[in-house]
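Take a look at the structure below.
Missing here is one protein chain; the remaining ones are kept as they sit in the complex.
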Amino acid sequence: MALFLEFVIAGLLCIGLFAILGLVLVLMERKVSAYMQIRLGPNRVGPKGALQTLADTLKLLSKEGLTPRGADRFLFNLAPFVAMIGTMLLLAPIPFAKGFQLWDINIGVLYISAVSSLAVISILLAGWASNNKYSLLGAMRSGAQIVSYELSAGLSIIAIVVLTGSLSISDIIASQADGWWIFKGHLPVWIAFVTFIIAVTAETNRAPFDLAEAESELTAGFHTEYSGMKFALFFLAEYINIFIVCAIGAILFFGGWMPFHIGNWEGFNRIMDYIPSSVWFFGKTFFLIFVIMWFRWTFPRLRIDQLLNLEWKYLLPISMVNVLLITLVAILGWHF
Amino acid sequence: MLEEIGKTEEGDLIINIGPQHPSTHGVLHLVITLNGETVKKVEPHLGYIHRSIEKMSESLSYRQFIYATSRMDYLSSHINNHGCALCVEQGLEVEIPERAQVIRVLMGELTRIASHVLWWGALAMDVGAITPFFHAFRERELLNDLMEETCGARLTMNYMVPGGVMFDLHPNFQRRVHEFISMFKSKIGEYDELVTNNAIFINRMKGVGYISREDAISYGCSGPVARASGVSCDIRKLYPYDIYGKVQLEEVLDDGGDCYARYIVRMKEMQQSLSVIEQLIDNIPSGDHMAKTKAVLKLPKGEYYSRVETARGEFGVYIVSEGKMTPYRIKYRSPGFSNLSAIDHMARGQKIGDLVAIMGSLDLVIPDIDR
Amino acid sequence: MTASTVIFYILSAFAIANGFLAVTTRKIFRAAIFLLFSLIGVAGLYLWMSYEFIFAVQVIVYVGGIVVLIIFSIFLTQQAGEDMPMVLRGRQLFAGLASLAGFILAWLLVRDYPFAELRGTSSGEAPIAEIGTKMLDTGTGGMALPFEVVSILLLSAMVGCIVIALKTRKA
Partner (left out) sequence: MTLKTYFSNIFSTIRSLLKGMRRTGYYFTHHKEIITQQYPEYKPPLPERFRGEVVMPHNADNEHKCTGCTACELACPNGTIKIVTKQEINAAGKKKKALDTFVYHLELCTMCNLCIVACPTDAIEMAQSFEHSVFDRNSLIKTLNEPGSKLEEGIE
């Protein structure tokens, strides 16, 4: 019975986190874009516009969810839930603070990369079932995109796995107690980090790799026909996905909830320890999220063939060589 | 599911871009035939905002019809009005005071910068970068403000009238233009940082939408589109009107023929316009801003044609007069229409993303095409 | 009946029901999706047995790879949205008999396999490092040879793909 209660509490917390993260991230995106575009952004609803996304959610809730004629009704309605469930499953192994992890699975990062491949299914489903040519083209694009970028994302994760010698997320974090991998690992880890950021930006369909929805080409791509709450679910899943991949980035390269320590500066290190571990975790994650948003509001979009060229001609060969380098570093113990 | 009307016999996908589509900048309807992502054919369908301005003008007097041309190419409304005024003046055979000529050229060049700045932002948005659009509007707002002060309107000016300009310059005009020039010069470097030198942008533009010199001529392209293919067609140089014969102006030519060449030509044209403004702004001759004309204008029986260089290319006004108060027939030669006709040639064999880039590089203003 | 058994039956029912739907639906895209759910159900069973590694591999390979590939090939074929023609009665019968025979065969194997002996050795969680070492082990129980054979198979498939892709380019 206690186990059951635990399940219920964990589930409720997850859903709550989901909703809050969605609201916060959408607001953050709008504010970041506004300041980069010399605008003010939302500033009417609530203090400094803080309740704007809540108002938008209420609007989306009250809107009619249309299903276009000729659509495969069952699959059309299923797609947003697949997107949502896939994302929700990803929350399980993420440690939000020291010892605050829902499920310390021994194959943590492998689990993440496995379950995140569900996202592509939801996009393919949505694109196909909408009976819309834009959606179909968007789905085709994102299929090709996600399947290829999973490779280099996986390889850059493997780089850290090689250094740590474990797939478990808690082990990976524990291995960074004396310094984050981004500082300990020299150039190869930096290369892995850059590849990782590029690959996950592509995997989450964010600009400059937002070809699946490319608004100037395909109006809205795979979710052209979605409206109301069904659209909101896609939207939410996209933002939570960003949070999750950034959390993984923070765990792999920035030590998750590990505070920042410098060698033997005992005083400094102690001060750093006073900052709660959850602050460290969310700080790092949100920094990475900001970087990804920064990309979006700076760069033009790539074309589909350039996108695949980038992966197959640049990222994949580089990260393959990089894995070899990392192995060398790990075997010879060159890292600190 | 898609078999109803969406396919050709060879199994290619037919897809509608527009009439309502984010990248058509208005209600342009393109029917494109796709093989996968590759464009096989582009068919523009026009007429969604046809307002028969030419026919309407036949019932308006020679003072009245000019206002309607602001609503054709609304981004170069000054220059459109200028062309009409020139055509009427050609028939009236009036001498325009030099001050009016200088004001007209100044306004025309400011309009060109305002139009190109907007195009720059819109092109960046077409290829997926949204931020430059807002930065472009910062500069454009300054121009709009200073034009509003003199002309009384921000978009549809109706400032040029047969015989000169409607009002004299506002006393603040020179100061504000100087302010704009210094501001614009400090910001133009940002344009390069954000877009011009961006590797993704260059990749999206280079080698895309190529049109050769011969093809550009045979499609009747004009303006930056033709000049990017090496066709010398700047009306300001070839058939100088008003004060253009006396100012230093370089015709910007490029032989790339692709989207990137068109981009570079327009960027350089902004610099040229800026230099024309700098030459004129401190040397505005004093005098009247309008020649004396009769209260009711009547053109002698005959045919009149005048052309000006708008931000998009050659704009021609053709008037047939029967000697009455209203023209017998008016025909406008709008640059956008001819430039659009080349889109099929440019986009064949390219990707959908390229089609959007090509549309952006043509700088289409749909009311200019439909009239 | 413990909660664990309930979960087992739910997962099995989910996998079987979706598998059944996959072969009975007349829309080919839906068939692919039901197949996907069936595979997810199987993955869930692995997770239930706390073979997390196999679960992850099942999801990566089947959900992320094979089903996506199937969906892609559905996209690329025409008339994929239409109902497939009904299968002839005779073929239906034959297919039914074949699957029944397969089921009986599998059942016989399962019935006669000495699971009891293995149950003692399995400690639940499979250590990943051990799997990795076994993969490259050339001694007894090592998987080096099958691993390399599979690698060569995949390599030749890849080369074959490239050759086919190059041929169409020339034409």
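Quick notes
Chains: A, B and C, in written order; residue numbering restarts at 1 for each.
Assume a residue touches a chain if its C-beta (ideal position, glycine included) is under 8 Å from a C-beta of that chain, and two chains touch if they have at least 3 such contacts.
Because the structure is a prediction, the values reported are computed rather than measured.
In the whole complex the chain that is left out makes contact with A, B.
Among the residues B:179, B:193 or B:214, only B:193 touches the chain that is left out of the figure. The omitted chain makes contact with just one of the residues B:14, B:31, B:46 or B:166: B:166.
Although one chain is not drawn, its touching partners on subunit A can still be listed: residues 32, 35-40, 43, 294-295, 297-299, 314.
Residues of subunit B in touch with the missing chain: 60-61, 63-65, 67-68, 131, 138, 141, 148-153, 156, 158, 161, 166-167, 170, 190, 193-195, 197-200.
We adopt the following convention: only the chains that are shown with their structure count from here on.
Centroid analysis (C-alpha atoms only) places B farthest from subunit C. If each chain is reduced to the average of its C-alpha atoms, the one that sits nearest the average of all protein C-alpha atoms is A. One inter-chain figure worth recording: subunit B and subunit C are separated by 61 Å, centre to centre, where each centre is the mean of the chain's CA atoms.
Mean C-alpha positions place subunit A and subunit B at a centre distance of 43 Å.
Across the assembly, subunit B contributes residues 1-2 that each touch 2 or more other chains.
Contacts with at least two other chains are made by residues 81 of subunit C. By the touch criterion stated above, subunit B contacts subunit A in their complex at residues 1-2, 6, 13, 15, 21-23, 34, 37, 124-131, 133-135, 138, 194-195, 198, 200-201, 203-204, 351-356.
Here subunit A touches subunit C in the complex through residues 3, 72, 74-75, 78, 105-107, 110-111, 113-115, 117-118, 120-121, 124-125, 128-129, 131, 136, 139-140, 143, 147, 150, 165-167, going by the rule given at the top. Subunit C makes touch with subunit A in their complex at residues 3, 27, 29-30, 33, 36, 52-53, 55-57, 59-60, 63-65, 67-68, 71-72, 75, 81, 125, 127-129.
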